[in-house]
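Below you'll find the structure, written out as structure tokens, and then a few comments.
What you see is the complex with one protein chain gone and the rest in place.
Up next, chain A:
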Amino acid sequence: MVAGVVAGHARAFARTTLLLAGAVVQALMSVGTIVALVLAVGQGMVFIFAPLVRTHRRVTALARRRALAWSGVEIPEPYEPPPPPPVPDAEGWYRSDRVLYKTPRVPAFNQRYKWLLGDPATWRDMLWIASDSVVAAVVGLLPLSLAGYGLAVAVPWVTPVPWPAVFAVPAGLAMTLGAFMLAPVLLRTHAVWCSWLLGSTPRARIARDMGRLARSRSDALDAQNAELRRIERELHDGAQARLVAVGMTLGAAHDLVRADPGAARTLLGQARSESAAALAEIRGLVRGIHPPVLAERGLGDAVRALALDSPLNVDVVVDLQVRPTAPVEAAAYFAVSELLAEAARDERAERVEIDVSPRGMALRITLTGVGAPAPAVLAGIERRIGVFDGVVVVGREGVGPPMITIELPQALAHTTEGTHPKMPLSKSIPVVLGWSLGWLPLFPQGFVAGVNKIVNPENRSWFLALYLPEPMQWPFIGLMIMLGTFLYGMATALPLLHSREHGTDACAPAFTYRRR
């Protein structure tokens, strides 16, 4: 335990030193970048630009990985997606602006150029490389110099201070220890600073979300169209044709009923079986559109009905107090239905467990004992649930049976609309106190007291700090300012954290802490 903590601090210390080395590299890179930019823009050597940006992205990718590995700060990539390859027009020409080209080389180059130049993340990367060379240098130098200075103070024959060894040795060791204590905090602070420039901006996030939404919308429309065409075809070739046959047979029976009652009876029997077949076909079709059991009973019993019809041994656990909306239910139902049908084809599959339960506002369905389906099936399921931002995860836990998890976020959101869980008193009281009392230490006892101490130290007025003995005055003022800042910070942070916990935060955070 203790050894682990010590090792952790030592590791963090070593890493801050590594940051220092990185800072040197970044400083050199910044100089190189300026030269390259001057050449690219000033001398027209635009072909330098793409490799330059690629190099930057490699360096920043490293920094993102570093922030996650060293401090647990996850920084998502902010880049806009690359442009699709150029498509030739009807005559086989490639168009770029107003010029036509025979090969896609130049248009592709122009597209890439615009893509890299137009992405704000490109410039933010450059800004980070330049400014981080300074920040990282400070972060790296601080613990190193503090530890070095502390060691120097502690060693009697090199000590730079004229203190007796009784003071100097503990003081020096304390400084060194302090440097080690400081290292992880500095490292994390540095990671958060990196996330500020390297993370995605709200604009980039919105652009990405919009791209995804447009894709899923067109997928949904395609799927719906295909479905309608299939239904039309099946009605046309199946039930409709059969009903025509029924009508014709009845007509023939009608004509024969006097002349040949026996033949008429046979025909009527035919008409009856024909209409039964039409009904059976329509039943199958209805099942494919919206299964009756789903409409009648909801997702839980519909999945139970699927389990009963499956040749596999399926256990179903459903924990749903409320029904998701009908489209979500249908998407979830068909996903489970397709996965079970796939599993039934798999000779190895035997026991399947299906768990349908809420996860906050999300609906999660876990199928244990179901292996990865064929890629086409998986793609179909993804398309179906993609409309609702749903995801499918295929995998297994350790050596356990294979598992498929379907998660539909916000599937149950409609049930809690307007009933956003209120903050408990243990949170709302500190918020009220913070907002109502924060000003008191921050201004009258903090900043104003400080200004007064500088300007007119004789007038003690209502400033508590000035009634204390002289050496305690500045620390007390500092403490008051910190207290005020803390109160305001708490009052701001608590509601934010609360809403994020309960999933009502519309905007994803720029970075997330990952528990390790």
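One rule holds for everything that comes next: a residue touches a chain if its C-beta (ideal position, glycine included) is under 8 Å from a C-beta of that chain, and two chains touch if they have at least 3 such contacts; residues count from 1.
What we mean here is this: contacts and distances are computed from a predicted model.
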*Match the chain absent from this complex view to the correct UniProt protein name in "Peptidoglycan glycosyltransferase MrdB", "Phosphonate C-P lyase system protein PhnH", "DNA-binding response regulator" or "Sugar ABC transporter permease".*
"DNA-binding response regulator"
*Decide which residue listed in A:R304, A:R364 or A:R383 touches the omitted chain of the complex.*
A:R304
_One chain is left out of this view; which of A:T103, A:N313, A:S357 or A:S436 touches it in the full complex?_
A:N313
_Among A:A69, A:A263, A:V286 or A:A374, exactly one should touch the missing chain; which is it?_
A:V286
_Chain not shown: contacting residue from A:R217, A:R272, A:R345 or A:K422_ = A:R272
*For chain A, which residues reach the chain that was dropped from this view?*
272, 275-276, 279-280, 283, 286-287, 292-293, 295-297, 301, 304-305, 308-313
